[in-house]
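Below is one structure, written out as structure tokens; comments come after it.
Here the complex is missing one protein chain, while the rest keep their positions.
Residue numbering begins at 1 within each chain, and the chains themselves are lettered A, B and C in the order written.
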Amino acid sequence: MNEKTLDLKVEIGGVVLKNPVTVASGTFGSGREFSEFIDLNKLGAVTVKGVSSAPWKGNPAPRIAETYGGMLNSVGLQNPGVEKFIKNDIPFLREYDTKIIVNIAGKTIEEYCDVAEKLSHADIDLIELNISCPNVKEGGVAFGTDPHMAREVTKEVKRHSKHPVIVKLSPNVTDITEIAKAAIEGGADGLSLINTLLGMAIDIHKRKPILANVVGGFSGPAIKPVALRMVYQAAKAVSVPIIGMGGISTGEDAIEFILAGATAIAVGTANFRNPKATMDVLDGIKEYMISNGIKSLNEIRGII
Amino acid sequence: MNEKTLDLKVEIGGVVLKNPVTVASGTFGSGREFSEFIDLNKLGAVTVKGVSSAPWKGNPAPRIAETYGGMLNSVGLQNPGVEKFIKNDIPFLREYDTKIIVNIAGKTIEEYCDVAEKLSHADIDLIELNISCPNVKEGGVAFGTDPHMAREVTKEVKRHSKHPVIVKLSPNVTDITEIAKAAIEGGADGLSLINTLLGMAIDIHKRKPILANVVGGFSGPAIKPVALRMVYQAAKAVSVPIIGMGGISTGEDAIEFILAGATAIAVGTANFRNPKATMDVLDGIKEYMISNGIKSLNEIRGII
Amino acid sequence: MKEIKHAMIQENRMIAPGMYSMTLQAEDIAKLAKPGQFVNLYCKGEARLLPRPISICEINKEEGTINLIYAVVGKGTGEFSQLEEGDTVEVLGPLGNGFMIDENKKKHIVVGGGVGTPPLLELVKHLKGEIDVYLGFRSYPILVEDFESLGARVHIATEDGSVDFKGNVLELMKKENANGDIIYACGPKLMLKAVSEWAASNDIPMQVSLEERMACGIGACVGCVCKTKKKEDKDWQHRKVCKDGPVFWHTEVIWDE
Partner (left out) sequence: MKEIKHAMIQENRMIAPGMYSMTLQAEDIAKLAKPGQFVNLYCKGEARLLPRPISICEINKEEGTINLIYAVVGKGTGEFSQLEEGDTVEVLGPLGNGFMIDENKKKHIVVGGGVGTPPLLELVKHLKGEIDVYLGFRSYPILVEDFESLGARVHIATEDGSVDFKGNVLELMKKENANGDIIYACGPKLMLKAVSEWAASNDIPMQVSLEERMACGIGACVGCVCKTKKKEDKDWQHRKVCKDGPVFWHTEVIWDE
């Protein structure tokens, strides 16, 4: 067994990714900056940062705080709006042989649908419906914590989208399976989890929160145990493909998520410490497969 | 300003602790083992491991897994039962000039009440009602995630307890303030938070979960941002004293919790890395106070 | 008061593929330690909070040193393997109860499997009488000359047959008609379970040293339990490997897992 004989392909919503490695939305821009560090052709997909119908300014700075083994962000989905995104970023990404997953944001069901509609005519592969951003007051997080709203927004976005829709779930809930099932009832073609936990850090010298927004989204290796548990629970509860993420920075981490039931995995915060993290994760997955005689990840996916 | 002039006293449910430092239940036994490393007289209180009405065997091993900057445990509240505890551990602890907080566990409201009742005749200071253990299937966690049940169990335990009752909350909920308020409605004299997050780790070589119980309680420095955020939210929502915990291992960490609104703080997982962690935290608090000219923590508590 | 000490490393070298021997300057531990006890080693890497329990392989009370032998199986032991002479490592010990040595026993069977072998070396130094040491390894035996230089007869099994008998240690014991008044064993649980059954059927008392994942190592967290039942007990108990063990009588241990 060697690299050539490995079957790394995975399918999500009818779209085939050449390998299970993508990036976590918001940690990779639209790939332009990272294309100077890695060959984007080697990624299963690029998941771009969240885009909304109109341009969003995001939250005030400071937006970043470091925590033990992790970080907080309160970017708040700053983005130039879907039209500029389509014009500037899709042609760039289409130069590469990789799938394009577009993460979409909205404050109302109408706004979500509007982005989905505008993307229906764009040359992309999958939509990732972000109902879980902790950094946006209106909508955002409520859609991700209330099963009824999760179902409704998914249903409406599905109606307006020509592309398959993955729903991205928030970990800040009592029962992840309840929201996962609601998204499936709404017609989700797949699930992504987890988005960031809600966290906080305080500057004890200034005696105020480090983030201007007070609280922020908590990500990085520190959160992996929660992410893995939720992917495991969701994979047991539903049968659509899952993109697992939360603290993945090595091939071993990725294998944990696949054993827990993830179809694909996304590398997020790790990109900031190591711009080649995606490649290290991909290589690590291959090494594990080779040294364990695994030809396809189907042999081990969700066996736990 | 020097150590002597600092006023470190805090009050919870009418009980005065000489300083705000206690330990997180389950990480310190009943203090016997740690009494070989530190002078228990120096602690504001010792919070003992959870005790139940009858002896509990706990979960099968392995019960411990290490994660990035944290750990998982699935001890499952193994304990010899409240009667043995009263007989063996209270006389030992009473030799020290420190308050005794007894963490109580149950599978039904009746069991909780039974422990509280038995402790009413014992020489202890406070009861910490654990409605948040993720490692016990029956009761345990449901009491901590359902506001109605949280209120009911608090109310009943209050009726059966001669001692003030602190309610210990679970972080595995969508809205911590809802549960916090329910506990207050039930008559809680204080709140403790957070208990462990629910997490998981997988052994990719054996291809199974590391913990025999599959999932476990996630603690340590990694979880601090979630703990701090929840203490902040709870402190804004209610006005009873809060014991803050979750990842505290330095005086700086403790100050963050106090700025967020905690009255006292507990050191948990840090004890495993450093058996003197409680003393380091206490010294760190004092240093911060001295170098910032703070005479009493009341000056900075909850100012954020 | 007890405390974690910074111990100076006198030596840290590879003795077999993936297997290292570390000698620590640790007077207080050397003074108190008994065979079968262990120490907690703490990692420098901030991602790794929990101590690594490692058995004491040799105790040199005169020099004030202890020797540890460890396999590199993960990040913590990987980190230890990078330490050099003169570096320090944080260590706490001695921990646990150690083997109970009965001076009346004259014919000893000592059984070690893989990295379960090291603590048996110090044990053998304390045994009087005839000693048969049965050791099982995957491919690379360790400590063989050390046991021999103590006057013990050493019998070796390797899984792949690279050295001496091909097979597991119990098969070797059976083949060589092992016999004695008492057995001391340390190694993988499945091996201990098999030897325990053999000991029971041959009516030889046996002490086993167990391993379990630990958090505190000092008996406070109740993380490291094994299922046990004493003769006089009606019901089984979860007891702590770090404090009530790591050494138990084999009849106390419930092997069902």
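The definition used in the following text is that contacts are C-beta pairs under 8 Å (C-beta built on N, C-alpha and C of every residue); 3 or more make two chains touch, one makes a residue touch a chain.
It should be emphasised that the depicted structure is a prediction, and the values quoted were computed from it without experimental measurement.
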{"item": "Among A:E33, A:E95 or A:E110, the residue in touch with the chain that has been omitted", "value": "A:E33"}
{"item": "Absent-chain contact - pick from A:V51, A:V75 or A:I202", "value": "A:V75"}
{"item": "Chain C residues touching the omitted chain (full complex)", "value": "45-48"}
{"item": "Hidden partner interface residues of chain A, rising order", "value": "26-29, 33-34, 36-39, 49, 57-58, 60-66, 68-71, 73, 75, 78, 210, 220-221, 269, 271-276"}
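Keep this in mind: only the chains that are shown with their structure count from here on.
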{"item": "Per Cα centroids, the chain farthest from chain A", "value": "C"}
{"item": "Chain ID, smallest distance between chain and overall C-alpha centroids", "value": "B"}
{"item": "Chain centre separation (chain A, chain C; CA means) in Å", "value": "46"}
{"item": "Distance from chain C to chain B - Cα centre to Cα centre, in angstrom", "value": "35"}
{"item": "Shared-contact residues (touching 2 or more other chains) in chain A", "value": "68-69, 221"}
{"item": "Of all residues in chain C, the ones touching two or more other chains", "value": "46-47"}
